[in-house]
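Below is a structure I'd like to ask you about.
What follows is an incomplete set of chains from the complex, kept in their original frame.
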Amino acid sequence: MIETVTRKRIEILADAALVRRVTQAIDRAEITGWTITPVQSGKGRDGHWREERVMGTDKVLVLTIAPEDKAMKLAQDIAPILTSHGLLLSMWDVQVIRGERF
Amino acid sequence: MDAAALQTFTSPVVLFFVLGILAAFARSDLAIPEAIAKGMSLYLMAAIGLKGGVAVSESGFDLTVAAALGAGIAAGFILPIFAFWLIRGFGRLDRINAGAVAAHYGSISVVTFVTAVEILEFQGKPSGGYMVAVMATMESPAILAGLLLARGFGSDEGQSMREMLHEVFFNSSVVLLLGAFAIGLVGGADGFADVSPFFEAGFKGVLCLFLLDMGLIAARRIMDSRAVTWRLATIAIVLPLVNGVIGTVLGTMVGLDVGSSAALGVLCASASYIAVPAAMRLALPEADPGIYLTMSLSITFPFNVLINIGLISAFASMIAGMGGG
């Protein structure tokens, strides 16, 4: 049986223009890495948007896996700008192999 | 006022824009992939930059060029102030949003400029190649001005200010426009001959498809939009009218020819919807893109392409005639 350990997976939806704010926060929390995936469109309280890369109004999903304490550090660090920057954050427990890498 | 103002409507470039608007209103699913749209906008900027550089490599830099550059930069700093005042007063927006909108109207729209250059050429009033350089230098000052208006002088956090200044000077359209301009300048007409089948022959066709896309996006945005009041919509029409007059008069006063004066007018009248929104998300994330994008892209941009370019062109001819009398 391989050994798995529990880590937090955090996903943050952010405007492409603001991604560096998010990844800098991840770096500050001393998390080992992050991955960015594209987003196509969405609807929130502000109504519908489409990805409009020419206009720079598209969004992306930043995902990062980290131990609980660093994850909470990141969440706390980023909480104050969630509303002003229109970010969306969710996190949950995942099992990973090679836990020492995260 | 001559018939020029109406002539615009038979140009295929404008007709494709109208097609895009109509298709969006009919809720057609017609859409151009983002990568293609981005590619077309890079192509258009490279082409217009090259063309301007080649033109200047032939005519040379002179006092007129310097005057045009000065007029452009001055306009970039001053126009946002007037816009800010109007938007806060008549438009009833808060400081942050008003600053963001002002930055958009002080800056320029490359596509509006390109469309105007085509239309002016079509009407026999070509503008100088150096106007491309004027355009590139006009992109950024208004971003600074708008930011100062929104935040005041002292309040800025240093880091985001530095990021912002970098964005302002090395933003992709400034780099590509000025870079291609420099390449055109260095290579001259000879170097350009090599690549002109690609950059010149394809230009109007690409512009057609790009405007088709812009029509779709502009119209879809206004259909979804809720944030723009009638006051703001009015401003999105009044500002390009007033700024267009200011720019054209300024151009004529500093001694530009009719086409170049009209082009300066169009630059002043146009509002950015590509470079500035990206900068504003970074520098003023609290400002609502639903306001500034809808105003600049969905109201001012179509108004300029469909009506105001024609008006400005006619006005430039008129005051040039008066000066000549």
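Letters A and B name the chains as they come in the text, with residue numbers starting at 1 for each one.
Just so it is clear, a residue touches a chain if its C-beta (ideal position, glycine included) is under 8 Å from a C-beta of that chain, and two chains touch if they have at least 3 such contacts.
All values derive from a computational prediction rather than experimental measurement.
*Asks:* Only one of each protein chain appears in place, so what formula describes the complete complex in this structure file?
*Replies:* Listing the labels with their copy numbers over the full complex gives A x3, B x3.
Everything that follows uses one rule, which is that only the chains that are shown with their structure count from here on.
*Asks:* Where on subunit A does subunit B make contact in their complex?
*Replies:* These residues of subunit A touch subunit B: 15, 17-18, 46-58, 81, 84-86.
*Asks:* Inside the complex, what are the residues of subunit B that reach subunit A?
*Replies:* 34-35, 37-38, 41, 213, 217, 220, 224-227, 273-274, 277-278, 281-282, 285-286, 288-290, 293, 297
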